[in-house]
Structure formats: structure tokens, C-alpha cells
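Yeah, one chain of the complex is gone here, protein chain that is, but the others are all in their spots.
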Amino acid sequence: MIEQLPAIQLLLTLLAAPICSMLRNGDQSWRLATIVSWASVAIAGALLHQVWGGGNDISYHMGGWPPPWGIEVVVDELTAIVLLLVTLFGALVMTALRESLSTIMRHQRQSLYYTSFLLCMASLIGITLTGDAFNVFVFLEISSLATYTLIARGRDRRALTAAFRYLIMGTIGATFILIAIGFMYMLTGTLNMADLAERLPEHRDSRVLHASFAFFTVGIALKIALFPLHYWLPNAYTYAPKATTAFLAATATKVSLYVMIRFVFDVYGVEFSFQQMQLGTLLVPLSLAGILIASLTAIFQSDAKRLLAWSSVAQLGYMSLGVGLLNLNGLTASITHMFNHAMMKAGLFLALATMIYRVQSSQLTSLAGIGRTMPLTTGAFTVLGIGLIGVPFTAGFISKWYLITGALDKGWLPVAVLLIISSLMAIVYIGKMIDVMYFKPAPEEFSNVREAPMSMLIPCWIFALLTLYFGLDTRITAGLAGRVAANLLGAS
Amino acid sequence: MFTGLFNYWIVVILMMAGLYIVMSSGHLVKKIIGLNIFQTSVFIFFISMGKVSGGTAPILKDGISVFSNPLPHVLILTAIVVGVATTALGLAISVRIYEAYGTVEEDEISEMDKENRQRETSVSTVVLDKQ
Partner (left out) sequence: MIVATVFIIVKLDRLMTAVMMMGFFSLLSSCIFMILDAVDVAFTEAAVGAGASTIFFLAALAIVGRTSKKRKKEKTLMPLAVVICTGAVLIYATFDMPYFGTADAPIHQHVAPRYLQESGDEVGPPNIVTSVLASYRGYDTFGEAGVVFTAFIGVLLLLGAGTRKSGLERPDPPNAKVESMRQKIVLREVADLLIAPVLIFSLYVQWHGDYGPGGGFQAGVIFASVIFLYALIYGIVPAQQLFPPRKLAYFPALGLLLYAAVGLASMAMGGNFLDYSVLMPDPHDGQHYGILIIELGIGITVAAVMINIFFSLSERSL
């Protein structure tokens, strides 16, 4: 039983999806989906427990065929933490989803929506688990298709254009990745990642490999929404249905980042990626530009969701910057921030969704004074916002600390200074929202909104409390990330 | 060299034509056509690399010993399915866009969106879903 865990991890959510689609009753399918997602959290926890400490990676052979002939599923510490991220935050959002959906969708459609949600979750789990390059593409496509659907169901008609734009960009990105995989396959004759890693170094001077790397980088950067390929993200996040944004912000881009780390470090190899192809010199300036420009744009937004979306672009910059630094602290920061930012941003979007649930608008003007009418939700929002800024004793502080240390290790003082400046910008845009929520008088029509229902409030507070918890106890986040980073860097 | 690489060059030209349609066309459905062409050319590329001169289709039969590589075929079968799935979803979204906006020209849509945003920022209106 225990050795079947990796397969069960994927199958739980993937099989719940078709069953969910056959239940025509929204409440029933919500119950099923919620139970299944929490069960996946338990399995992710069990997997993390198994691989804890490093060195006991799990390899599971699909169909009983040994790799590289069959498809291999690999679980190591990095995989396990990303699995935990996807399932835990997915489950929390799923719990809150019912109330959020009930206002915007007819009962019958809801079960289909849960199905898409489950499919998206399952495919993200699939991407994380797999040890086969082509299999990544297959699951990447499931997750993209599910995501387009989720976004397109937003209430504003602009959700449709946002989804369409994402579909075009996403498909180009995925096809680029397919070309990259094809080139790699052409050189080595294998698709298994571990096998590729062994065989690629002898081709390091081949132009085919160079082109493969270029296509992969562009393709995955489209998926991660790395600056300047972030074009699709703000609209998609702004117009997606409320709670969905929380899930997407937490997981989709993070899993793409995970794929990038996997390929860049494990498959192509550190030496090839950074010394020969100079990925670092590309990533660092672009990330910095992304952080600053996106933060600046966020400050001038009047729509709360759009503001948070731009902030996401900036935060993704932190993560890619950590990868670009290519030292222990930088990479640790990236992986830690992947987890922490997923948690905080999902929490923020969820808290925001809870407010929108009551006031029906995400404009800052209609959120004015909501701190008095919905004190609990706004409280959670504030805690998460402080975390995002990176105040000590919150999770955000930990990742920023490592990132700045990483920059200083390199002797890049200006980078560290810019990071501090960007944190100040975060204070401005988060502060602007909190200021409006607490200190502006509420508009007439929203003066007597009630506090949100429990099923939305509790997940919000769990996110907020986790933010505080991971600010103090860093064994699961930074501790593990440090080991993983050392491993990735030493692998070359 | 010319004959050895000719196939790949053709594929590259096709791919780029597809990509060009995607990026330059303003009509959403035509964009999807471009996407289709782009993907199909990648498929041709995969299949080209699996070809062995003098080989036959990879179906076991007595007396035949040289086969083309079956693995690219399998990958492309999967990729074709992915392609048609994306096409279907893309068309579904463009149909919905047409119903919501009355047009599928990208320029007209962004114009309408721009007006929409201006209205939103001046008076914070609530756009309710018709569904």
C-alpha cells in the first residue's frame, strides 16, 4: 500500500473529477471534491514524511516498466513540498469555494466547475510527480485547459478575452516546450529526465541543445509569467472568478516555476544552464526590472484584484531572481518564497474574495470602511498583507531575508538595495489597501454588510495563521529548501 | 547537406508561417487556425526525426527488420489529441466572446474594453453577469 502512494496521490483527484461531473448536484460534488482534496493533503503529508531528510527518494514505475522505457514517477523533497503546496492550498480554497460560487453560477453548472477545479489540481500534481519530459507536456496541457475554463467563467465579459489571450500565449508556450523536448530527444533518444541528465552533457556544444534550451526558457517563462512575458497574467487574475484567483495565484505559476527549476538544474545541468548559456545574466536584470516595474504599477491600481495581480508579477520576480543568483541562499529563498508566497497570495485573494462576496465589487472605493463591517476578514487580510511586505515574524520575512543574504553573498550591494526599495513599494500598495479598508468611510449602500459565512472565514484565517506560523518555524520551508538547494547546486 | 536537412527547413518555414498567423491576425478564429498550423508543423518535425531510410511502418511482420522509430509516433498521437482539445476550447471561448461583444476582431474588443475601464474608474459600477 505504502509504495503505491505516488499513484494514489494523483489518482484521487483525477478520478474524483469524472465522478464529480456525473453528479448533477452541486452540493454533493462539492462535498466529494472537498473530502478528496483533504485526503490528498494527507497523502502529500505522508509522502513528505517518507522523503524527509533527503536521500530516500521514491521512484514509482508506471505500468511496471522500468525507465527509460516506461514512465517513471519520482518523489524527492522538492517534489513533496510542492505537492503539499498544491494540495493544501487547493483544499483550503476548495473549502471556501461553495459559498463563493453560489452567487455566480447556477446549481447545475457548479459540479462541472468543481470538476475543472479538480482536474486542474490533479494535473498540477501530475506535473510535479512525473520524471518524464514528455509527460510534463501532457499534464501541462490538462492544467492549462482547465485553467482557461476556470478563468473564462468569470462574471465580467473581459474574463473571456483574458482567457482567450492566455490560451493563445499558453499554447505557444507549451508548443515551444514541446519543441525543446523534441530537440532533447533527438540528441539522446530518451525522454526520462534522469536519463536525459546523464546523456546531455556530452552534447553540450551541440547547437540543437542550445536551441532546445532557448525554446524551453521562453516557453516556461510564458507559463510562469516572468517579466516581460507576464502580459496575460494581470487580466487573467483580475477577471477570473473570485476564489479561483486564489487557487491559480497559489499554484499554477508556482508549479511552472518548479518545472523550470527541475529542468534547468536537473536535466540541463547547472554548468550548462548558467555557465554556457548564461541564464543568470538574463534572469537577474529581467527579474529586477520585473520587480520594480510591477510593484510600481501595483501602486497605481484602483482595482484591488488587479493590484494584487501586479504584485504577483513582482513576487514572481523575487523567485526567479533567487534562481538567477545561483548560490545557496538565493536558491533557498526561491524555494521558500515559492511556498510562502503561494500561501500569502492565496490567502489575500481569498480574503478579498470574501469581501467581494459581500460588496460585489473589487474597486477600492467600494471596499472602503470594510474593516468596520467585516472586521474578521479584514483582520486576516491585514495579517497576510503584512506577511507579504516581509515584516519580521511573518513568513514573508524569511524568504526576503534569504534573498537579500544571497545577493550580499554575491557582493551585489545594489541588488540588495533594490530589493529593500521594492519592499518599501510593497508597503505602499498594501498600506494603501489597508488604509482604505480601515480609515475611509464606508459608502452608503455597503454600510450594513454582514461578516462573511464561516466556510469562507475559517480558510482565510488558516492562511493567516499559517503565515505567522511559518514565520517562526522554518523547518518545513527554509530548512527543507536549504537541503534541496544544496542538492541542486551540488548535482552538477 | 541540402537533402539531409531539407525536410527540417520546410518544417521551420511552416512553423513560422503558423506563428505569424497567430500573432498578426486580428480575428480570433484565424488565430486558432494559425495555432493549428504551428502545432501540425511541430508534429511533422517529430515524425521526420523518427524516419529511418529504407524502414517501414513499425508493425511487426516476418521478413522485415528495419522499422522507423515508433516512439515519436506515439508522442505525436498524444500531441494531436492535445491539439484538437485546445482547438475546441479555443473555439468555444471565441463563440462566447462573440456573444458577449458582438465581434471577434481583437482591435474592436480592446477598444470596447478600454471604454469599459474608463467608465469603471470614474464611477465604480458593478457589472453583473447575465448568466
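In this document, chain identifiers A and B correspond to the written order of the chains, with residue numbering beginning at 1 in each.
Going forward, a residue touches a chain if its C-beta (ideal position, glycine included) is under 8 Å from a C-beta of that chain, and two chains touch if they have at least 3 such contacts.
These numbers come from a predicted model, not from an experiment.
Novice: What residues on chain B make contact with the chain left out of this view?
Specialist: Where chain B meets the chain not shown: residues 1, 3-10, 12-21, 23-30, 32-34, 36-37, 40, 43-44, 47-61, 66-78, 80-89, 91-96, 98-99, 102, 104-105, 107.
Novice: Since one chain has been left out of the picture, which residues of chain A touch it in the full complex?
Specialist: Residues of chain A in touch with the missing chain: 4, 7, 11, 14-15, 17-19, 21-22, 60-65, 68-71, 109, 112-113, 115-116, 119, 122-123, 126, 132, 134-135, 138-139, 141-142, 145-146, 148-149, 152-153, 179, 183, 185-191, 199, 206-208, 210-212, 214-215.
The rule is simple: only the chains that are shown with their structure count from here on.
Novice: As a quick test, compute the distance in whole Å between the mean CA positions of chain A and chain B.
Specialist: Their C-alpha centroids are separated by 25 Å.
Novice: Chain A touches which residues of chain B in the complex?
Specialist: 19, 22, 28, 31, 35, 38-39, 42, 45-46, 49, 71-72, 75, 78-79, 82, 85-86, 89-90, 93-94, 96-97, 100-101, 109-110, 113, 116, 120-121, 124, 126-129, 131
Novice: In the complex of these two chains, what residues of chain A are touching chain B?
Specialist: Within the complex, chain A contacts chain B at residues 104-106, 134, 137-138, 141, 145, 148-149, 152, 155-158, 160-161, 163-164, 167-168, 171-172, 175, 178-179, 182, 185-186, 191, 302-303, 360-361, 363, 365-366.
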